Every structure is written in structure tokens, then in C-alpha cells.
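Just dropping this structure here.
Here the complex is missing one protein chain, while the rest keep their positions.
Presenting chain A:
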């Protein structure tokens, strides 16, 4: 009996009137956990009952503690008829299972009913007594911490980043069971809510077990998703990055950091002792002790000596030897192999993180993605339906025994995709994929599985215990420049997987960089950026014929490559139009509907100082003899040039011009030439010549040969920049802005438009979709105008096609205010600095940059998209990855070196931001009870002192009186407000005052206006935290160094 759960029901308030005669309610409460139920007394005739119950005690396995939610039902007692349910509260007790997080859950929870919404509140106190259990074969994984945050959480440091963990569980969807025909909508919704709660508990437990196996103690970047596959079931899947985290000791906890997500990390002398030996890894914390107590039989020995062995086997592969060229060559090869060895032990060297400890990310290769179209099979198991009445049978373990092949199918699908991602990354000379994510889009029985990430070379130091020797470390830091290392290409420039346009890094002049860089990660904090960033979106619709089963899947598979290509072209054009050269946080969503496919790509464009200035866009007409046409073309050209100029001004992109001249005339280096001959590609030589004649400026040529192309150009120009004082990005922090003030406003906005079926052409669709997104953004700017100057951060668009002619766009983002004056100053100094650096570099370096473009590779490294196979149980057409797309047109890439911690303070504008922020006026309204929510991993102007646990909630709301509730808008508005309220209440009950890394993962809305009905499912998650305003922190530290700053944070963290 490893745990005792104790629950006390204190009181209720604002209950609804259940007895019309008296206008009062006779309420009582049922408290249920697993199969045990307790009841309170009936509190007669009150809307504000005071039950003040005894402690209800449940003695349970910790496995159940992890899986089961605590279920509290408030009912109205009725002597003559059945008791009426008022509503329910589900409480996830997981945060109580690890010692560092919350110790008690206590507070007012909204009482929620799936038909009526929130109906009053109930005050509950929950505690857990855990007994330590030394059984190694147990199924629970209590103590493993989960974080939604996709970077190392603020008050921790990463000792080891173990890598990818994934799991999925499958069950039948209660909504599609036969019993659903006879039960009430409420019962059906509650069955679904409970099932999903159980499944996510189980999923989390299973992932936890995997983490313990890897000897980690936490999952970072945990992303859990539901696939509502309809008839074929319900899939709950999760991915994350297993880590061994160490709680930061007190001095670091005092740093007023927070703008730069990993500011604290820098203060930690990482190279001192990366080996997390129990005895030497700094102050031992309660967490640590606990972790070890779980696996007492296995001592924390060095993982293996594999790294040493590998070092001795250096010339195993020739990968790096020929190409690295410069001084760093042999070393790089060494590094690469080390990393490789560290990663090769993993099936999938994937990381869901998007921001990294300094030094972790060595090079970035570019975006890799894979998609696959699958047909969902109806795999009904009649035997299973029979036992669904029993609550325990919801558990997946049971399901597995009945239908064992099912989860494997889904597992196999994902494994296939991950394998492809892995091979794409390899082709880019990378051993790892960072910023990795997975998603699905389901329409009827067709499902598109997508995965994407950024191929990267990582520093092995964090991946294993103690692999890097001191001398290597030294060399690294000597050789590698700051702020541009991650841009350097990781692959062999002579064996490039796709044609690309390489130049010497504009920052260090030593390594090659691509001319454009696309990534799915956040901008590394040490990256040198010129000017500000901006949100860039590519939007695309394609009609498809309605079809069934395999024909449908084939149609979709055939469309996918074209969509990817066009999305990519649009992104590239828009990026150039903005005068920028890199995209961060790229997220491409392909949504499938009955009769169309939608593609929406969002990313944050920036100008990286290390990459070359992007060339302009040139328009070429196909019929040069027509005079008026020519005039039109030149008019367009002028407009485009004006826009580029305007954007450069708007985003303050003034790259130092000195560098241009020096780089201007590239002369091929003889040594390089000789090497070209050595390479297998015979055609490379010619290509190099050809490219030289082309000149340095790679003007992007748009050919206007038909109306489609015309439309494209027009649509390029229709994107309106945000009103002055507004910036937007989809990454954590806005490049170029760093002096955030403390006002934040998180919001969700949903729009659904109905297309008139008459004008369903691709162009009309595109225009509608484009207008929808643009208008939505305009509305946001207008709504938030009182916050100017401000930036919309982490703008997250999701598109779904709920019905034939409906398009739904959901946006969640956070608006953060900043101080304009300081921003201007900072950018100025920043630009000056980079100017200086550029000029000194120019004096020192007399190397000639080389341009190289091997347009015609002998063969594709990957076969193009496979044709649809006949076997349609695994019916799949993998859409071509980015690599293929890029082959067609574009340029992406990198390689290079590592940056050092030493230079960060100078180079990073964040450092200054921090300093300034400290002097910013404190926020006046830090009232008790206010819970902040943000999709970011930090809170501006504040320090996160404690993580209380993961919030992962799933709600269903249904109505049969849609008109009375204000129509679809009224219904959904109220529901989302209620979801926010429930999230805030849970956080407050845990003792927290904010949710970070908040995400609305699903918002499935269905309506039937004719029947006056609507239903909506929402799934949200985030990390509950305690934060302290920096101003308060300072007061505490200077005035009362031994007192707790806040009752809810432990003294140890805040004091001393």
C-alpha cells in the first residue's frame, strides 16, 4: 500500500438553484478515487453549503495514484426522485507525487458540468502520504518530473540530456460505443473525460518508467496529444526529452534573470564537473536523493566507457576529414564521432527542446520533416465492448490484452516516420534532431501523420556523463567564434545533400554558411541578430475531390509534395521581402478536410549577422514583347523593391556594409578546386564555374507566366505589416527586443468562416484563407492596442476543417509590453557592436570566400515519394521531406563550430535587457489570486522559484440550447473562459500564481445549428509555477536575507 490519499470537502459557494420551489439547493458531495467512494452529509437549503467534512482516506497503489484522477461530484439531494448532479471536479494528483512540487492541493475549484458549464465552486483539500517502495518491478514512476517547457526549466540545470521518450496508448472512444446510443450526452461526455484523464495518467506513468530506465529524473518538452480517430478509437500519444535535472542551488536562484531563458545556466560552471556522480555534482538536493532511492539497486555508475573507446577509433569514418578543411578539421571529426557515438545508442536521437543550454547546440543543418498518409482501420473488438461497463476496464492494460496488435500499428506508423526523419538528418551531416514535434490531421478515415524538427550537431557533453576531456574543451573555446557557430554548415560542402549557396560566415569568416537558414527551434540566445524579427506565414489551400478510402489517400498523397513545395516557396519569398535570411520556430501544419487540404506555415524571420544579405526578388515576364505587360511587370518590380526597402526600415535591418565589398568578388581557392576533383561528383567543377558567372547576388527570380503566378505575387504584397508599436513572432522571445515590462496578456481567439460553395476555386480559397488569417491578426492588433508598444509572442495558429465548407483558425499567443526607448538604445549599440566586429574581422582575415553551388547532384540521396502501395492497411505515401523541396529551388544549411560561454555576456543583447529590466518599475497589481498564463517559458520581470507540476486538462462542453447561449460564438466564448478559469483554479490550489508554457493543444468544435446543438472538446496543458517579481526579490534579498519571500516557496531557494 504505497500511498494514502486524503481528501477533505470544506464548502461550496454560488451553487445553482436546484429546487425551484425554495430557490435553494440541498447539496452533498461524492468523492471517488478508483473504485472507492465517500459521501458527505447533505447540507440542507443553501447555495453556500459548509460541509466541513472529515478526512476521506483512500489507500491506493502509487500506480493508481498516477493513473487515476480524483473525482468529486456535487449533487442535489432529492428525497423522492434520483439525486441530480450539479457538476464535477477532476483533480490530477500527480503534482503531489514528487516531493519538490506541491505538498497540498487546497482551494476553490469550479464545479463543472459538460452541459451547463461552471456551476458554482467547491473548496477542497487534498494530501498524499507516499510510502517509499523499494520494489524494482513496480509499474509506477512516481517522482519523475514532467515539464511542458521546451527548454531546461528555469530553476534547474541539466546534468545530462538523455534524449527522446515516446509512448502511446489506444482505446475505444466512448462516444462511439453502442452504449452511447442509450445514455445521456452528459454520461457520454463524462465517460470520455474520465477515460482521457485515465489514459493520460497511464501514458505519463509509462513515459516516467522509460525515463527511470534511462536513469533520468525528468521529462522536458513533454507534449501529449489526442487523436480522435472516431470509430477506430482514441489515441493518446506523448513525446518528450528525458533529462537528469539538478535543482539550482541558492545563489543562482537569486539572479534576476528571465528574459534570456537560460541566463542561469551561464552562471553554472558547467565544465567544472559535467559528471553527475553522486558525490561530486554540487549540492545534493532532495530531488536527487529521491531519485536515487528509486533505483537503489543500480548505482549511478558511468554509463559506459564507450566514449573513450570511440576516441581511440578516431579514423573510423571519413565523413569529416576531407571537407572540414580548416584548422578545426580533425578536431571536428573527433567531435562529430563523439556525438555520434553518444547518439547512436539511441534509437531516435531526437530532442523536443527548442532552446538549449549554452554550448549544447554546435551546428544546425536545417529543417527535416516527414509526412505519411494512413488509412484508419476499423478495428473493433466485440469482446471489449462487453466489459466497458466496468470502470477498471477503461485501463489500457486491459485493452491491450484484448487487442494487442492495435497500439503496435500506431507505434509502427510513428516509428517509420521517425526513421525517415533520422535519415534526413543524417543526410544533412547531423546526428540529432532538435525542436522535434509530431502532429496528426484526421478527416474521416484518412490520417496525415507529420513530424518535423531541425537537424543538428550537438555537443556530446550533455548527452552522457563525463565524455569530454578538458583539453578538448579548451580547443573548442579557442577555435570557435561566438554568435555564428550554429550557422556553420555541418555537412560536407562537396557532398551536399542538395544544391546550396555557400559563403564564408559574415561573422567569423572562417567557416561556410548557407545563404538562408530554416529551423524549428528558438533563436539561440547568443546568436547575433541585426534588427528585429517578425512573424512570417505561408498560407495555402488546395481543393481535392471527395473520395473514399484509398482513392482519397492517394489524392492526398499526390497533393502533399506540391503543397510543401508551395509553402516553402511562399516562405522564401516572404522572407526575402522582409529582407531577412533565417526562419526560427518554423511550424508547418497540413490539415486535411473532406474536399480540400490546407497548409499553414508560421515562423519568425530574422536577419542573422552571420549569413549573407538576402538578394532581392526579381520578376520576369514570359511575354517580353508586350509593352503594357512589361510596364506592368516593372511596376510590380518597383512595388516589391519598395516593400523590401520599407521592411528593412521597419525591422531596423542595417547590416554593416563593409563586409559586402570584401565578400563581393569571390575568388575560388585553388585548394578547394583540387579537392573538388577528389570528390565523386564530376559535375561539381562546372557548376562552380557557372555559379561564379552568376555573381554573388542571388536575385530570386519569380516568373510570371500565368495568372496563378500573378496571384502569388499579389498575395505577397497583401500582407500588411502590423501597426506601429506592434511586433509579432512565434518564438519565445522576439529577436531584437529585450526590455520587456511586466504586463502580459495571454489570449485565445477562434474564427470559423463558411465558404460559399459557388466560388470554390483554388484562388478563391487561397484568398479567403489569407483574408481570414490577416483579418484575425488585424483584430488582435486592434484589441490589444492599449498595450502598445508591445509584441505578440509565441503566436500559434492552428487550422482545422470541421466540415465541408468551414475553416476554423485558432490562435493562442501572449502580448507583452516593452519599453520602446530602451529598445531603440539597445539596438543601436547592438548594431554598432556588430559593425565593429565586422570591421576588425575584415582586417584580420584575408581569406577569400568561395561560392559554391552544386546544382546537379548525381542522384537524389533519397528516393522521391513512393507511389501508393496496394496494401492499404499500411497505405502510405510519404511526402517528400524538406530536403527534396529544397533540391528543387532553395538553399538552406550550415556547419561550423561551437560558441563559448565567455563571449556571451558581450554579444548577447539579453544581458543588457536583463540589467535594464531590473530597474524597470515594479508591477503594481501583483494581487493575490491573479494567475498569469503564458505560452512562454518565462514571465517577464519575474523569477520562477518553483515548478509545481504539469497541468494537463481535457474538457468537453455540449449544449442543446445553442441559440439561448448566444449562438456558436457565445457558446465557445463561454467555454474557453471556463477552461481558463479551471486552469487558474487548479494552479492556485497547487499554491502557484502562473502557468508557463501553456498550450491549447486541441480545440475541436462541432455544431449543428438546425438541431440547436454544439459540442466542443478542448485540451490544454502547461507548467504550474510560483514566480516572484524581481522587484520583490530584491527587497527580500537586501532587507531580510533569512526570511521567506512568499509562503509557498521553500526557504532554501530564496534565502541566502
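Please note the rule applied: a residue touches a chain if its C-beta (ideal position, glycine included) is under 8 Å from a C-beta of that chain, and two chains touch if they have at least 3 such contacts; residues count from 1.
One rule holds for everything that comes next: contacts and distances are computed from a predicted model.
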Omitted chain (choose from "Auxin-responsive protein", "FGF1 intracellular binding protein", "Integrator complex subunit 14" or "Pleiotropic regulator 1") - UniProt protein name: "FGF1 intracellular binding protein"
From A:749, A:763, A:960 or A:1013, residue that would touch the chain that is not displayed: A:749
Residue among A:118, A:457, A:563 or A:936 that touches the chain left out of view: A:118
Absent-chain contact - pick from A:191, A:487, A:976 or A:996: A:976
Sole residue of A:50, A:631 or A:775 that reaches the chain not shown, by the stated touch rule: A:775
Chain not shown, touching residues in chain A: 13-14, 108, 110, 118, 121, 723, 745-756, 768, 771-772, 775, 778-783, 785, 806, 808, 925, 927, 930-933, 966, 968-970, 972-974, 976-978, 980-981, 984-985, 1005
